[in-house]
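Notes follow the structure.
For this view, one protein chain was removed and the others were kept in their places.
Up next is subunit A:
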């Protein structure tokens, strides 16, 4: 029989429907692959029984001639930022270690309703704060990729680093991610897979551990554009429990996939030609333009003049929201409590939060507290929110001249774990191309394109108009078909 772990979402779904194999066989194959890949540290907990139970339900439904859902028989990894009923949910933090939700997040529930099962909870940067998966309380995640001829462990990107590592290593056909300032796209680019962040509001945030509420969006990570389209369809939809949820129909993205770009204009933002970007990435971007042209698109120059200010604006807005969101971790209602002898309530708060949060989380809470404090609020926070409006206006104007914007996902390929920890700022610069679309709430996707001289994958990014996930997916498909990206990491784990 074929190795089922090599299959993606669409092939598994279609194979289960056709009876080529059972959902149980699929779940068993992936459970075994997950168990054998502990050295990646991609999972915080594994849930083989959840995957098997979901698979048995699908097989029984098929035997009874029932309708099968869009994700029927597909076992997936769940980023440990989504609350899962009865399964520990930590956000990769010590403060939430042992927290076992008594409810299910809307997005994960939708995936189970569509017939998916859960292989386990995936590691991530603590509270999704990081770009390398080195801030998790539960240890670094390794990318399955390594530089040619080297054994050095490489970063899978972050914050959805467990997701990217697992999908690239073929121990999960797909995984959920969340993207606040690039946390789906950057890890996807680092590991040679696809990932899409939909328009803000497409996926419900209910039951997702909050980082920066005006930016957080869930999305799928998988190995093809088709797989992302299928899984996003299962995740998206209106939810009255999230006040920012979009009250709109979810299109059938999979059915409408079309790589023919004739009549479409692809905008190339000139400000994305930044110093410090690898030559291999610039070459890959050039190659991508040729592919899109070949698909029938017209390439046009566009300008996003406030691009360089997006990242510093993000590093005010996101920490400000985080400092407010993370105020809930107080040692009273859930999670860790550190109560030094004879101490009162205030001491307990301070001790609990000191013990429960990692360094990067503390840094961002402190920045956020500072920029929101009396006397500094206008100079920092209000100014950043105004710059954010300008970044969004740049996109609005650019989209008068093009249908989709095309750029690199990251300025560099993946880097060795531990190599970027000297200065928090250098790490932040990883998301320089990803953050602008986040600030504007736009759908954006990374697709794998080429391999650099070190044998590491590079990703390219497509950014669409609000609600135009279809345009993003279609352009992504055009690149996928021409890139013919089949490289995969050599198994060492």
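In the analysis below, contacts are C-beta pairs under 8 Å (C-beta built on N, C-alpha and C of every residue); 3 or more make two chains touch, one makes a residue touch a chain; residues count from 1.
Here, contacts and distances are computed from a predicted model.
Student: Just by its UniProt name, which of "long-chain-fatty-acyl-CoA reductase", "TonB-dependent Receptor Plug Domain", "Aspartyl/glutamyl-tRNA(Asn/Gln) amidotransferase subunit C" or "Transport permease protein" is the chain not shown in this complex?
Tutor: The UniProt record for the chain left out of view names it "Aspartyl/glutamyl-tRNA(Asn/Gln) amidotransferase subunit C".
Student: Can you tell me which of A:43, A:127, A:190 or A:315 touches the chain that was removed from the display?
Tutor: Selected residue, touching the omitted chain: A:315.
Student: Looking at the whole complex, which of A:107, A:281 or A:336 touches the chain that is not displayed?
Tutor: Answering carefully, the residue with contact to the hidden chain is A:336.
Student: Using the definition of touch stated at the top, determine which of A:244, A:277 or A:303 touches the missing chain.
Tutor: A:244
Student: Touch as defined at the start, partner being the missing chain; which of A:357, A:399 or A:485 qualifies?
Tutor: Considering all chains, including the one not shown, the answer is A:357.
Student: Given the contact definition stated above, which residue among A:149, A:344 or A:484 touches the chain not shown here?
Tutor: A:344
Student: For subunit A, which residues touch the unseen chain?
Tutor: Looking at subunit A, the ones touching the missing chain are residues 99-103, 199-201, 214, 240-241, 243-244, 246-247, 306, 308-309, 312-313, 315-316, 323, 327, 330-337, 339, 343-351, 353-354, 357, 362-363, 365-367, 369-370, 373, 376, 379-380, 382-390, 392, 423-425, 439-441, 466.
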